[in-house]
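Structure, as structure tokens:
A protein chain is absent from this complex, but the other protein chains hold their places.
This part shows chain A:
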Amino acid sequence: MSESDMAIIKPDMMKSYIWLETSDGSIQQVEQEVAMFCPMICHQVLQKGAGSSKNSAISLPHKVNPPMLSLIFDYCRFHQLPGRSNKERKVYDEKFMRMDTKRLCELTSAADSLQLKPLVDLTSRALARIIEGKSPEEIREIFHLPDDLTEEEKLEPLKNTMDDPRIRLLNRLYAKKRKELKERAKLKSIEVEERVDERSVDDLLSFINGRDHKGVNTSKSKKKNKKRKEHKNGTCKVFNKDSHNLHSKQRSVEETSSSSLGRVSNLHSMEDDIFSKKAEFEDGYIDDEIDPALKEMLDREVEEFARRLNSSWVLSVGQERQPVHFSINGNGDTRRLTAIDD
């Protein structure tokens, strides 16, 4: 090639560069069309005339470190070329997004500070896909986030805690449980335990049946609970002390007499009845001095109740189902399948 030819070619090969300074102080230059793809840089160049030389390098936000910057510019370099098809861009984007979560977070922050919205969208969607379908604990693990919400705050994911009748009920239950366990401890020492066991299964059955005729409703409104509660005021006090025992007794009775009771009562309405009975007693917290071991057991139980109580909102939104289920074989026996432990 002759020199004159070279002279013609050269101007095409002359690109202009933008000078940039990252948070660690290092300065680099990037092709203009690539850098200008970022609105923040574009703004600096056009409005303030910065970046044209090493001395007037544009200083980038601190969230943009060199590795992130090079990633971002890879992205820009690809996309700023107008000739690419939509499909090409899509394929590139999908490949580009394959990185670990930490880098994804860094990249999102960096892109955001450079106001590169398409990349922010891309990374945000990728992060959303990571979050999707996971439990809070799993999310915490992936993003290394602290578990700094109280149990109560977690149970009520929507702000107004006190307005929700269920949370009020929960608080009452907390108090009630404490008192009840304290009384049980007392009872043990007096040896008036296990009254429930002396009852025959038939007695319990007729009690359950008697309650259920009133308890069988599709609606679980508090009004109906209150009506039932008032009606059974006499009987419920007797059971309150050993309602814990009764509750577990009821469950085993329910399991064996499924045919006679049919599908009528389910676990929830039973619990609602028990809860509403307890609601009769004082509101608010009772500051008892309880043995810490008892308290732990209490807390665990209440958490369990609370989860069930809240399940119609929070947990039922999730996809989990009970791992244990029953099935009937040919001759009508129930066979319990053992749960496989994870």
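One rule holds in what follows: a residue touches a chain if its C-beta (ideal position, glycine included) is under 8 Å from a C-beta of that chain, and two chains touch if they have at least 3 such contacts; residues count from 1.
Definition applied: contacts and distances are computed from a predicted model.
Between the names "Serine/threonine-protein phosphatase 2A 55 kDa regulatory subunit B", "F-box protein At5g52880", "Trafficking protein particle complex subunit 13" or "Beta-hexosaminidase", the one given in UniProt for the chain missing from this structure view is "F-box protein At5g52880".
The omitted chain makes contact with just one of the residues A:Lys54, A:Lys134, A:Lys188 or A:Arg300: A:Lys134.
In the full complex, chain A makes contact with the omitted chain through residues 63, 102, 105-106, 108-109, 112, 120-121, 124-125, 127-129, 131-141, 143-149, 153-154, 157-160, 251, 254-255, 258, 263, 266-268, 308, 311-314, 316-328, 334, 337, 339-340, 342.
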